[in-house]
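In this view, the complex is presented without one of its protein chains, the others remaining in place.
Moving on, here comes chain A:
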């Protein structure tokens, strides 16, 4: 299956991360000739999902670094830098490699049956049942991402599960955050008076006029909540879980965040959040599929040997293998930027941990998809904990995948330790009611969201940031849209793609259209009109 690639494009997109994939889909959608390539053999870059076997083999980045070549009238920059790579802190097993043949002892067999004994061998055997995200994301049910999926009709490529509960850590234990109206009223953790206070507060956050927050311009959201005479527990729920704020968050920002949360309630499921089935890595591929369907050409596993610029530093093309491919614009992920060009001043990192565990952090009759918003304590930043069960298609039955992440201050292990210790068994082999960690992976990645879009030194070249700390894809969509609009300033960004059923393929003789119509007429009569349904999508 070796082919030469075509050699002339409107736009070349290098890297298949989220921002690149959205730009690729948007360009392809308006008829631009797109080449979308990746040096990795998989889709998604730093936004990808891996099975258990392959996540142990992800490269930290060990690319060769050839030097800049100056040719006649042209400069060839080498591809890639090591500034934006993942930094793997540790990846460890906490269970035996395999189960040594057990002595069949009558007294032991009862114990053995009770415990489901996982071994490395057992887990690796079902490695493909795991989809482990490098950058797990949730989606606000009424957020920009969900709206974009629906308006562009990319929604048809993916399925979602709703987050079934939101937890917080309060007074030394896990508590369910009452977030919907019925949650608030059915909660036995909140007194009747508190219920009224909470409802009143949430209503005024959503509907409140400007006067409500007058005088709080420079003050914190916490001080606003205190002035509203909320109890300590309620302040905790609103501040750390619903608004996902810190003690220092300003009032108006806190109100905006509360609105973002409440505005997404009630559309799907019990909480405002959705998670992509089979992992967040699926999402980048949905955009890639749309790009391909509209003519984008895909090639993974390519050896990228240089970016070609003329003497005015205008982009001309790339060298892929031995082939030269020309294009007008270049869009690339940050980690592909030539080392010589990298201008990286921020030093913000994200500390991440991923665990495979043997049971839920808070067991219930049914399997949950849990978001735990672990509040800031003792100068440790708030942590986001996402626990996924087998129903998300990311792990086998009986196990959970737990993602924990926060803004980096020291290193992933130290930044997350206080949270991890409270949720899981402290020592290997220790058995109490907490889940045990079977496998752990600590790593950090730069938070590149503040990086500039345009490369000042290189013309017609745009860079895409990697994953950020936002729960959803809002910043990624915003970036992709900005890049798209700078390149194609008058074009529509991802207009709705027609459903396959809406497209007629007309042959050389017109009889085919008649056949087509007849065939459709046979289909039972109780069909709705999808286009009108979608057109009314956003009436609220």
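Following the convention adopted for this analysis, a contact is a pair of C-beta atoms (placed from the backbone, for glycine too) under 8 Å apart; a residue touches a chain by one contact, two chains touch by 3 or more; residues count from 1.
Everything below uses one rule, namely that contacts and distances are computed from a predicted model.
Among the names given as "Ras-related protein Rab", "ADP-ribosylation factor-like protein 2", "DNA 5'-3' helicase" or "Transmembrane protein 138", UniProt records the absent chain under the name "Ras-related protein Rab". Residue in contact with the omitted chain (choice from A:136, A:254 or A:296): A:296.
The residue touching the chain not shown here, chosen from A:69, A:421 or A:502, is A:502.
Set against the missing chain, the residues A:56, A:99 or A:180 yield one that touches it, A:180.
Touch with the chain omitted from the figure is made, among A:197, A:252, A:391 or A:453, by A:391. By the touch definition given at the top, chain A reaches the unshown chain through residues 1, 3, 43, 146, 149-150, 153, 155-162, 164, 179-182, 184, 199, 202-203, 206-207, 262-263, 265-270, 277-278, 282, 285-286, 288-289, 292-301, 369, 391, 497-509, 512, 515-517, 519-520, 522-524, 526-531, 533-534, 537-540.
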